[in-house]
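For this depiction, one protein chain was excluded, whereas all remaining protein chains were kept in their positions.
Order as written gives the chain letters A, B, C, D and E; numbering starts at 1 within each chain.
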């Protein structure tokens, strides 16, 4: 397994198939996470910086040093249409690594958004641009450009492993990573799940109980659940 | 005093009088909390999962196990028109215990919303449905159905004691619990308080100072407050 | 240097020149903070209590005691048109020190908003009034009036030093303090910075990279950044 | 059920039987909590203020106001030999409510220790006196004496309900509350549990696996656990 | 008032009189804080990195940049016998700015310890050397040397203002700053306070109640405290 290194930019990465990315983009994060078998979710402290932000794209990964956003400029060059930048940091740092100018640059290169285990600023501008960002903090404090990190190496971002080219889906429920090679399978599983839920939704709406729909009464009684007046 | 137990569902609970619930629903949480004598407030880490969510209803209480939402399905059967589900957890757990399907089920049974010392998901759907939820976290991670908790036993939720049938009021300022037998009295005190504030509001608007309106100058001087240039 | 004292109200303070305040009000917090040389930023746990709140004004400072809002009433008398109340606390306290009635009073006196290292309540009313408040918490719990603090002494609020009369700027990115005597200079530096950014923005929009615009390729190579396939 | 009130001191409370308290004092918190059926545990943010602090006694309950320790003086008069003071607070407050002088007073009255959902100070003295305290913070900041709380009413402390006279057990693993009327039963269950563990300990020490001792291999296989090279 | 600047080292600072520092060193932080009139306390998240660490000395102040400890080396040159280094940071940063080598250097220059609003490492070595450090975190992650801060300018450290030459006292209860010009007065007030407490301690030990010693029964009754069976 390849490990995180600093001082490296990989220029040739394999991205998930755009058709699979498009398929995944139809689903919410909770559905994708279930379809994955409940792995790949980032820690829930990453939050959208404006309401209704959502994104789905292929990961250009970045390893940042604390209080230093140099590698985001290096990453900009690696962005292709449909990419999402996923920025991890070697330590916990909530400075404002990213703002409206970099968002303008990322967008011009085809970038669809940013997921960052750090802080960002210019949040009013980001909302106005509708450039979706998921971050751990909002912070007006800027950063320096002094120390090397890496671009397009495997990173651990908010406790989830991300390889360059993986699919990243984010919405108000959180951020989930789908490994490149599982994108097709997960999109299909998500579609099946959503279809199944549609039927359940109608039954719930009609007043049917989960107790009956899922056959829970027997197992509950077996474990000793008592009903009392 | 009855204590928390696991493995029990109480089916016959006494709810606060609907007229008193309706009376309380006219007031904000801050006003109700003051009218109560400043007790009964849940810890402020419970937040609405979408802007302007608010609720007022009678509590169906749930005691959850960490990462396990089985008892929410059991609770659905106990919901009557006008109820609010109040879900405590035996330990701190921020998984997504609740989402859009359960909200559909709760609403079909007459449920008015949810207060939960845990996480929830599908927040975009909850906002679209306008199903008010007050939670400690948003988390796409789902839960299992493996261990018994209880329904309609007294619970401690976000540091507040809730008996089944108590009135729960929640808005952007927080969540407060009014014991069933105090509902009428508290609604009246809240009305008196609001009437008194109306007069004060007009005087403040006219530029009058709290220093004069509340007769504070004397006590401040007595304690030694000094005015200097 | 003057130090924080309790039991004192200073009535004659020097405020920043209104023209400089007006000049500063045109800029966002991130820009002002950069123009200051990256000092004067409050800790990022202070957040607007409703979306798009922003303020710019001269500080009337308050030193609060925990769970006690008496000094906010004392401060109301010291407010002049264009002031912002900046309330520090002698200890960490997240009770609801401030609500809609005090906002009405502050506004009637010319107050432009509140920055408080504590909690506030009536947030729906504050949004309706569009009275901007930046706070560390929302909390329905009210406060008492029992212990003396101070008004218009130097305070440390959310880790930033604030002198009475300093300019305070706050928006979705945070809260920054500009010392009274630096207001003119900082406004000019902010204007220069914004002008410079306008040119960069256009170039970024056209697809130019920060790597080239800022001449970063040389320094990165010198530090040993390697590009690999 | 009796609810929390302010402004009241109850002087006649029923304490758990001293023999049952003595029996419970032989067990650690984890064992008692299991013997209770996994209820009654306070939130784990309460920590001993010095290593190896532990206590077991009957609760004199206190409801504090934030930053105000007046009720601890009122409580001192209600302490009898073998009591532990359990202090809840109407809101989150980490000021130093308690120090060496009050510890001296409590001990002189027969007090065995303190559990407090707030801060304390003089921790070096408390360790020297070996007066066990479990608190949410250490804070040199003192408190005022201005507002009424209550003594010996039911309180919710760190999310656990405590009635006056209940047994409180605390050690390095946390704090658990045993309802007065369950003290005997829980002590017996704890003894049985400890006896059972003694046998298991020996088997574990001999290298036997929990997989075999608890018969887990079957259920794991049934759920589909796969062993791979 | 002088404000925080970056890029400056002041070499000629006025330190508190060594006799007053010696006098203050006899008292604990809680006592000094009370003797100050309850101002000057740092936020309680600063904790000793080993048990029983304590220090008292004159402040050499440092303003650090996040993840960058260069200014600690600059500060070392400014240390004289009896000094304590007080390191603030322009933003929240928990990297390990300081370890055993710098402690060796500081000690060789006469340094008595460190107070830092950041992280430190080598804590086992620091304990072995008995070099007292009060920090917000322990973190093995080291820092870079890339960006200028300042030495011996006024800083805000953990929400307290510190001027170079002020007296800093720290023990297990926290960290308090005594302005240089108040050192004598505060030492005297602390001595008076401790003398007064000695008498109270004896009376508490004899079983006398604070209720009687402080004459609290009248005020409590006036506010309506009710005693019930």
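Before moving on, here are some points about what is shown:
Just so it is clear, contacts are C-beta pairs under 8 Å (C-beta built on N, C-alpha and C of every residue); 3 or more make two chains touch, one makes a residue touch a chain.
Computed from a predicted model, the values in this text were never measured in an experiment.
Among E:8, E:22, E:202 or E:223, the one in contact with the hidden chain is E:8.
If you put the hidden chain back, the residue from D:8, D:21 or D:41 that touches it is D:41.
Contact with the chain that does not appear here is found for just one residue of B:58, B:90, B:112 or B:150, B:90. Residues of subunit D in contact with the chain left out of this view: 28-30, 33-34, 38, 41, 44, 47, 51-52, 171-174, 176, 197, 200-201, 204-211, 214, 216, 220, 223-229. Contact between subunit E and the absent chain runs through residues 7-12, 51, 70, 73-74, 76-77, 94, 96, 99-102, 104-105, 108-109, 119, 121-124, 137-142, 145, 148.
Mapped onto subunit B, the footprint of the missing chain covers residues 65-68, 90-95, 139, 141, 144, 146-147.
What we mean here is this: only the chains that are shown with their structure count from here on.
Subunit D has its Cα centroid 27 Å from the Cα centroid of subunit B.
Distance between subunit A and subunit B, defined via averaged C-alpha coordinates, is recorded as 32 Å. Touching of two or more other chains is recorded for residues 38, 41, 44, 90-92 of subunit E. The complete set of chain-chain contacts reads A-B, A-C, A-E, B-C, B-D, C-D, C-E, D-E.
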